[in-house]
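Below: one structure, written as structure tokens.
With one protein chain withheld, the remaining protein chains of the complex are depicted in position.
Moving on to chain A:
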Amino acid sequence: MMAYNSLLYLFIFLPVVLLAYQLAPQSFRYKVLLIASYVFFLSFSGKLLAYLLFSTLSIHHMGLWLASCKKDYMPAAYAPEDKKAKKAAYDSKRRRILWLGIGLQLSILLILKYSGFFFENFNLALKAISFPRLLPSMKFALPIGISFYTLQAISYLIDVYYEKIEADDNLGRLALYLSFFPTLLEGPICRYSQTAKALCQGKPLEYKNLTYGLQRIMWGLFKKLVIADRLNLLVETIFDTANHYGGIIVIAGAVLYTFQLYADFSGCIDMTIGTGEMFGIAIPENFRQPFFSKTASEFWRRWHITLGAWLKDYIFYPISLTKFVKNLGKKSRAKLGKHLGQIISSSAALFGVWILNGLWHGTGWNYIFFGMYYFVLILLGNLLEPVIQRMVNALRISRTSALYRSFQTVKLLVIVFTGELFFRANSLTAGMNMFQSIFTGFHWSAVTDGSLLKLGLSLPDFIAVFLGFIAVYTVGLIHEQGISIRDRISGWNMFARWSFLYAAILLIIVLGAYGDGYLPAKLIYAGF
């Protein structure tokens, strides 16, 4: 297995691929990337490669089938009385192909990832009415990246259907788009229109791309190794033996898990984007300083951006445009006014987005709860906005004042930490118990009696994590102001630049949580 932070990936796999890419003729370069991607996939999932192959072949075929329908459909050649019928038949055929294509992709995902969960819950429902279990227990090995490449495959097919892109007749190119190794483990979820062209261009390697890419990879490694993997020790202890703790320890677990998740996932995305950059391929950003947000919906526009955008484009809008929702909107606007009417009509689409967001992450009830938690919060936020505005006006509070913004930040952090507590909990019941224990088992003494230092992290560990936080916060602050740190560094003289890079490398090596005494920490999102 070659996680992006492993020596095998960083010092053998990546340099070999870069070298082979550079030495290959330009037209062959995308094939080098494709071979590398399949080798990467094989190193994790072996024979499960069959699923990726099936997905790729079926999507390629469906795309071309949609394209061939368009070629066969010739409105100019039809008699005026036939035009309507021909158009209806054409639309219907294309819709059927689209649904068949999506159905195939979703079936694989549903069977491999969700059948066990649904069967188990069906059996539990039967048990509740004293009926014996009917369905067998199912557990399949999941190929890596299945949740990511399935979404990419579906978006490709829908984009071809709506003629935003043309169906790709080159199987190799499409295969590379679906399996490009830096994005395979944790995304981001790329659109065909964003990456496919650059993937196949075969641009030669450039010094600036290489150095910028390496710097981005280093930043990702710093977040992953110094913060996420060190926090892993403490977070695992708290969540795996949750019934031993309450109050401040559980709060610390939720807070630190949120930071661990951010450092782990965004660190991995930094490594992904950095790798893409080295090959001259721009991979879309997945995070934009989410902790600087003011509301839950803004947070989700800055966190896992590509998933949010995917759900918006392929779930929210299609649901919003259904006849049922349109009629509902019309009626509710007429009866309840513009604001309420809009909220009621958008709630169906919002529900679709959040239930799928929860389910996409995993098959536990805690993930469904997580999705519903944000659905309710965002809906409430939209609903109460006029009330809040009136209150703010009445109390003459400036919404841009530092005090109000601090209040918003604190409120958002509480929302996010609470959500992540349920997200990370081993089950929904465990999450509920942990949440309850914050209030029932609250003792200030946990701060002063050294309880926190007995959970797997020593004082030096906390110091390392704290230094990591400061670095991440400072970089976030600078990026928030639209400044490119790498551009600034490249403007320094060589002595300053090299000293900075040497210091950064040394910090990652020395402060990283790896090797003896640390359990190997997996990439968190690779599990989804």
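We adopt the following convention: contacts are C-beta pairs under 8 Å (C-beta built on N, C-alpha and C of every residue); 3 or more make two chains touch, one makes a residue touch a chain; residues count from 1.
Operating definition for what follows: contacts and distances are computed from a predicted model.
Note on the omitted subunit: UniProt lists it as "SGNH/GDSL hydrolase family protein", one of the names in "Type I-F CRISPR-associated endoribonuclease Cas6/Csy4", "SGNH/GDSL hydrolase family protein", "NAD-dependent formate dehydrogenase gamma subunit" or "Carbohydrate ABC transporter permease". Shown as candidates are A:Asn121, A:Thr241, A:Gln436 or A:Ser484; the residue that touches the absent chain is A:Thr241. In the full complex, chain A touches the hidden chain at residues 1-2, 6-8, 11-12, 43, 205-207, 210, 236-237, 240-241, 244, 456, 458, 460-461, 498, 501-502, 505-506, 509-512, 514-517, 519.
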